[in-house]
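Of the protein chains in this complex, all but one are displayed in their positions.
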Amino acid sequence: MSVVLGLAASGSVPTSSTVTHSANWFLEYAWLVPLLPALSFAGILFFGKRMPYKGAELGIAAVALSFLLSACAGIAWIQHHDDIGYHAVQNSTQWLQSGGVEFSAGVLVDGLSVMMLLVVTIVSLLVHVYSTDYVGDDKRYTHFFAFLSLFTAAMLFFVLSDNILQMIVGWELVGVCSFVLIGHWWEEKPNSDAALKAFLTNRVGDVGLIIGTITLFFAAGGGVTFDTVRINEAIVQGEVGHTALIVASLCLMAAVMSKSGQFILHTWLPDAMAGPTPVSALIHAATMVVAGVFMIARLYPVFFEGMQIGGSSINLMATIGAITLVFGGLLAFVQDDIKKVLAYSTVSQLGYMVMALGVGAWTAAVFHLFTHAFFKANLFLGSGSVAHAVHSFDMKKDMGGMRKFMPKTYVTFIIGSLALAGLFPLAGFWSKDEILVGTGGWGLLGGTGGNGAYTFHLLMGMFGAALTAAYMTRCVYLTFHGEFRGDRSHGDPHESGPRILVPLYIMSGLAVVAGFVNLPAGFQLVGDSWTERFGHYVEPYKSSYFPAIDHATPSWSLAVAASAVALVGAGAAVYYYFVKVDRLADETQQSLTELPDGLSKSNGLAAAGHKVLVNKYYLDHLYEGVIVAFTKGPLARAAYWVNQKVIDRTVDKAGETAVLVGRQVYDVVDQGVIDGFVDGSGRVSDATGEELRRINSGKVQNYAAILFAMAAVLAGAFLIIFAL
Amino acid sequence: METISDNNWLLTILVFAPLVGALIMVLIPQEDEQSHKQVALLTSLVTLGLAAFLLIDFNYGKAGVLQYFVDTEWIEVIDAGYTIGVDGMSLPLIALTALIMPLVFVYSWNHIPEPGNAKAFLILSLILETGMIGTFVAQDLVLFFVFFEVVLLPMFFMIAVWGGENRRYASLKFFLFTLFGSALMLLSFLALYFLTEADTFSMLVLTENAGEGITRGTQLLVFAGMFLGFGVKVPMFPFHTWLPDAHTEAPTQGSVILAAVLLKLGTYGFIRIAIPMLPEAAEAWAPWIGLLAVIGIIYGALGCLAQTDMKRLIAFSSVAHMGFVMLGIATLTDFGINAAIFGMVAHGLITGMLFFIAGSVKERYHTLEIKRLGGMLAQAPRLGWILGFVSMASLGLPGLAGFWGEFPAILAAYEPAAGVSEQTFRVYMVVAAIGTVLAAGYLLWLLQRTAMGEPSAEFADDPNITDVSTTEWIAWAPLLFGIVLFGVAPGLIFEVTDLAVAQSLDNCITTLTGCEVAEAAASSGSGGG
Amino acid sequence: MLLNQFLLLSAMLFCIGVYGVLARKNGVLVLMSIELILNAVNINLVAFGALTDDVGGEVFALFTIAVAAAEVGIGLAIVLLIYRNRRSIDLSEIDLMKG
Partner (left out) sequence: MLAGIAPMFGAAEFVRPAIDWHAAAPELTLLGFGALITMIDIGWLERARRIAAPLTSLALLTTMVPIITLALDGNDRSMFNGGFVVDDYSLIMKATFVLAGYVVVLMSTNYIAEGDYWENEYYGLLLSSILGMILMASARDLISIFVALELLSIPAYMLATWRKRDLKSNEAGLKYYLMGVFASAVMLYGMSLLYGSAGSTLLVDINDAVSALASPSAVVVIGIIFVVVGFAFKVSAFPFHTWAPDAYEGSPTPVTAFISVASKAAGFVALMNLLFVGFLGRDDIFEPLMWALAAASMTAGNLMALRQTNIVRLLAYSGVAQAGYMLAPLAVAGTVPDKALTASVTYLVIYAAMNLGAFAVVIAVARKTRSAEISDYRGLFHYAPGLTVAMTIFLFSLAGIPPLGGWLAKFRVMEAVIEADTASGLVLGIFVAVNSVIALYYYARIGFSMWAEDAPDGDLTPVNVPLSLGVALALTAVITIAMGVVPGDVVGRFTEVSLLAGG
């Protein structure tokens, strides 16, 4: 099994000097990590129902083992890195051969993949545990765990792939698991619709994936290899034509957009919330949806060259990311379903990551991926905990005041929200800050470096930060504050059990501390040996398969500015909800979720003359009427309208159109023209036969006449021919 | 050309064993259905055993060489020989055939379709098996032609007698279409015979000759004849219209055999006969074949979207899938042709399985109208999950067999053989890739409307709707296993076909880029991911 | 050389015979018309035989005459049979089978 490639390759194929042979056992045998959940999938599938805990124990055990192995691999990688530097461990075996070319399957273990292993296994493990309670009385409990295992295996397989072909396999397998798990409650049509939509949208992106991969195979792999390292090296060494890279990166970008929910192909992601909440946490927040981000990171030279990231101030990837992050943030405002808020938030955060990659801030993107996995999973699991108690996800109808019933969940949710909002010193702060730094757009105010001056993207990022803080504030208020609006007929909702809470604690703990692994250089509170640890071990900038990117210098001023922006966003929302709405609610003795429109309007008209003069009202107006109302109102609504009516409609229409075209083609072309031609020729034959039958009139003298006439005609014809 | 003649009795026995079984069954009275079933199953198992022995004994190191080669006189006066042999191109297909038939018989154990008469039904199936295996081992054009046609009659009767409502139209259409193609194909064979100096129908010689001494114009014509013959069988757009009708009306077993093996006779003909014997014409025709192939991919998918009948939908999906196979073939590269062979096997397993499912659904619900179905997952969960699994395989999910037929074919279209327009094929590549989206569309749509949701009121408490039965499990398990096995370890097939395909392309007059790549890879002595 | 006259005569007889076969409704008359054709043939044969000094023509003619007799015998028998069964020998009425 341990056939390590590398130096053997010759000719036009670039050598991979960073791939190493001898390595720590945990790195060598990293393939065990995905194998364990895969085996557990098979085990649960065939024997799960007969197990005492219906298969859950097998899944948990496997993932726990995987986690241990990953943790050991992480440590091993650090040692390995310290010993010999950034030398990936590749371990492959022949998979198939075609056209005389051998294709191998293998694992590529480097900082990036080890980091992913850790993220996936941690989140997966916690989600497994959480699920034993959350879907405890589900009738397809065993089945649920089987697919959780399969998903985990596929995701781990994907991140360990040492070649793009294998990545496609993992990519699609996670997609299928996502399909199955979104459609877990397939009895309801909306759920299966959502599952279909997710899969089909991803398939659209897969067209890009397939074509991009093929292009890379021939253009960069020389028609003989899919190996990521070798393809990357070939590109880094400038052996690959630029056109091919543009095509490849654009195609792969399409795949990323579908998988990682980037603007215009993101609509499946909110719908995917139809699946059980643990699934949303694991698949649609922490892991699967970042596959696209991971792929960009993995094949960074392709995008770096193809998108011309270096030394530019705008490019497609960064722009798509920027649009997505703002768009997603706006959409999160108008959701009533707590999971939808989080889903759009995920879209928005994925936008951050893609934007970061687009501006050349590789480490920032990957770091954000890392931290986001924890706090977003935390939030999802928290929302699930609440929903578990009230049997609904509707914040406006069925929640409110939940902090009284679920104080522990509340605390973890607050921590996750703060981390997401990017408040110091929680995880989100560090990673988001790094992204903003990485845009290199802070040059006016002292920040330096980066791969170009992506000022526009910086601004979008800042705006996004404000939005994030604001919509999370709204979400927290609607869910946990005010009065409970749900149905109390079955008694008060109560706190969840330990199997839900413990994962929440761990997640929120991670949401607090995850950011510390990559403190910015020059962070005065700790020594230099504690800063930038994440980037040091994860980013392969010293390896041969990574483009020469510039790293931006962190800037205190930017950190402060970004925090300020986030606080403003949060503050506006706090003012609106915790002050205005709360006050009104107290006055009216109602549990309100918004200020009634009519009230604010009449209020505004009545006070029109005073507003300009009275400072207080002016601010009030600014906050309420301009910032909050505008953002929350027209802008978010417009965005939502575009989202539902234009983009989503387009997606649906595309499906409907395909069916319609299919019908037309079938009815007109197939049944009409082609089959008609076939049947028609049959009918013509029949008719001709019928006509010819008339020759046989039954009268013998007619027969004789025909005989003689034909003889005469033939004779005449030949006589004429020969006479000529 | 080199051949290996060790153990050459094996193929003859393999081909005619089913026929012997059929003859034995002729002697058993019709009433004794149980014996018929036993004999049929036993015969097919013996055949499977022989095929297994073949798989074990086959010299994989020389997969490009015809093995178990027999070359004796058959019909001297027309220079037709009894020439049979197996190489890497035919081996997987033989194995597929030998595998499918016992499953069909197991399934038949308690699924003899209306109006009964197990004796006739099973005898016809066995004759079919002889015809199919014979086609794959024949190394003489006349012998090939005969076996190619032998399958027609049994299949005709299978549809005609045991088919559905509209079986008369469907069976005749099937018969007429295929005969039309093969009649013209025969003309081409004859032309080939006379145009080459060798005066032989031996495929070996004709392949070696590779169209030498035949003018380009003539080659194009001769190829056109074969194209019609094989293209109808595949079936390629626009000759496909017999297929949905035939499938819709055929009994389950007939559909399975039709999808799993019969369609492969056409594609096999392309790679075994048309292309190696007339490479120059193949090169000229390649863009057109490719065009029809991608039209087939899109068209088949659109056709699927328009269907209201589950079985018909699956049938149309065959048009699309065979489009991928033909696209691979049209590239004339060994990448492409390997992919095509893999695609054939995969399609055989997957679509065969889908038809089994359709048969079982029909048996339970007495309808295949998609509108009326629904909630299968609730009523017959295993059946529903198998449908889901096979749909996933059918839409080309990596890790399952279907993927390895599709993706490499698309891959090959990026860089077709030298002399074939690269631009054209890149367009085909994109179109084919888009076809995969549509494939996912119709299959998932099918899955959603049949398996998901609540069972319709009509069937909600129907006691007939039971989960997968034991015979069904026995018949299906090997297929399901195969779908996973070949999906995970595609090398099992690619390894067998690769040498043979390379060997057959070697002879082509134009040096194909695929070969160059192969040599480059071989000289560099390593492979990569 | 009188050959042309013979041939002309024969051709005329042939044509008359053909006309008779095609136009007469009475079965017996049709039989007679056929006899005319056969006689046209005989004239031809004898004339050619004489022209080429070959006895083959005469021999052929003799065979023709003999065979014609047999043919007409059969023909009359069939016509008689028809008459017995249908009370008519109008050929244009005999069309039970057609198409």
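Should a chain be cited, it is by its letter among A, B and C, assigned in written order, with residues numbered from 1 in that chain.
Everything that follows uses one rule, which is that a residue touches a chain if its C-beta (ideal position, glycine included) is under 8 Å from a C-beta of that chain, and two chains touch if they have at least 3 such contacts.
What you are looking at is a predicted structure, and each value in this text was computed from that prediction instead of being measured.
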item: Partners of the unshown chain among those that are drawn; value: A, B, C
item: Listed residues B:Leu184, B:Ala198 or B:Leu220, member touching the removed chain; value: B:Leu184
item: Selected from B:Met25, B:Val65 or B:Val142 as touching the chain missing from the view; value: B:Val142
item: Where the unshown chain meets chain B, residue by residue; value: 30, 74-78, 120, 142, 145-150, 152-153, 156-157, 160-161, 163, 167-168, 171-172, 175-176, 179-180, 183-184, 186-187, 190-191, 193-194
item: Chain A, residues in touch with the chain not shown (by the definition above); value: 682, 685-686, 688-690, 692-693, 695-696, 698, 700, 702-704, 706-708, 710-711, 714-715, 718-719, 722
item: Absent chain, residues of chain C that touch it; value: 7, 10, 14, 17, 21, 27, 30, 34, 37-38, 40-41, 44-45, 47-49, 51-57, 59-60, 63-64, 67, 70-71, 74-75, 77-79, 81-82, 85-86, 91, 94-99
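Definition applied: only the chains that are shown with their structure count from here on.
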item: Central chain of the complex, centres being mean CA coordinates; value: B
item: Separation of mean Cα positions, chain B and chain A [Å, integer]; value: 38
item: Whole-Å separation of chain centres (CA-atom averages), chain A against chain C; value: 98
item: Inter-centroid spacing, chain C versus chain B (mean Cα positions, whole Å); value: 65
item: Complex contacts: residues of chain A adjacent to chain B; value: 5, 8-11, 13, 92, 94-106, 162-166, 168-169, 171-173, 176, 179-180, 183, 186-189, 192-193, 195-196, 199-200, 203-204, 206-207, 210-211, 214-215, 217-218, 221, 223-228, 230, 655, 658-659, 661-667, 669-670, 674-675, 678
item: Contact set on chain A toward chain C in their complex; value: 693-694, 696-701, 704-705, 708
item: Complex interface listing, chain B residues touching chain A; value: 173, 177, 238, 241, 299, 301-307, 333-335, 338-339, 375, 377-378, 388, 392, 397-399, 403-404, 407-408, 410-411, 414-415, 429-430, 433-434, 436-438, 440-442, 444-445, 448, 451-454, 489-491, 494-495, 498, 501-502, 514-515, 517-522, 524-529
